[in-house]
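Of the protein chains in this complex, one is absent; all others appear in place.
Here is chain A:
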């Protein structure tokens, strides 16, 4: 499991254990943010992969 996945699970656990409503809301938001970062990284890696394989660069 990578670090982001692990952290998402840990934040879910901390959410359940927290005794404060605003803190729970923050932990849920931190989880969503890390999920969004994960997607962003995957998209950029995908774009990089696509760029490397782009026919535009074959002749270079």
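The working rule: contacts are C-beta pairs under 8 Å (C-beta built on N, C-alpha and C of every residue); 3 or more make two chains touch, one makes a residue touch a chain; residues count from 1.
As a convention for this text, contacts and distances are computed from a predicted model.
Colleague: For the chain omitted from this view, which of "Biotin-dependent carboxylase-like protein", "ABC transporter permease", "Phosphocarrier protein HPr" or "Putative NADPH-quinone reductase (Modulator of drug activity B)" is its UniProt protein name?
Modeller: "Putative NADPH-quinone reductase (Modulator of drug activity B)"
Colleague: Go through chain A and note every residue touching the omitted chain.
Modeller: Residues in contact with the chain left out: 3-4, 7, 10-11, 14, 17-26, 28-30, 32-34, 36-38, 40-41, 44-45, 47-48, 51-52.
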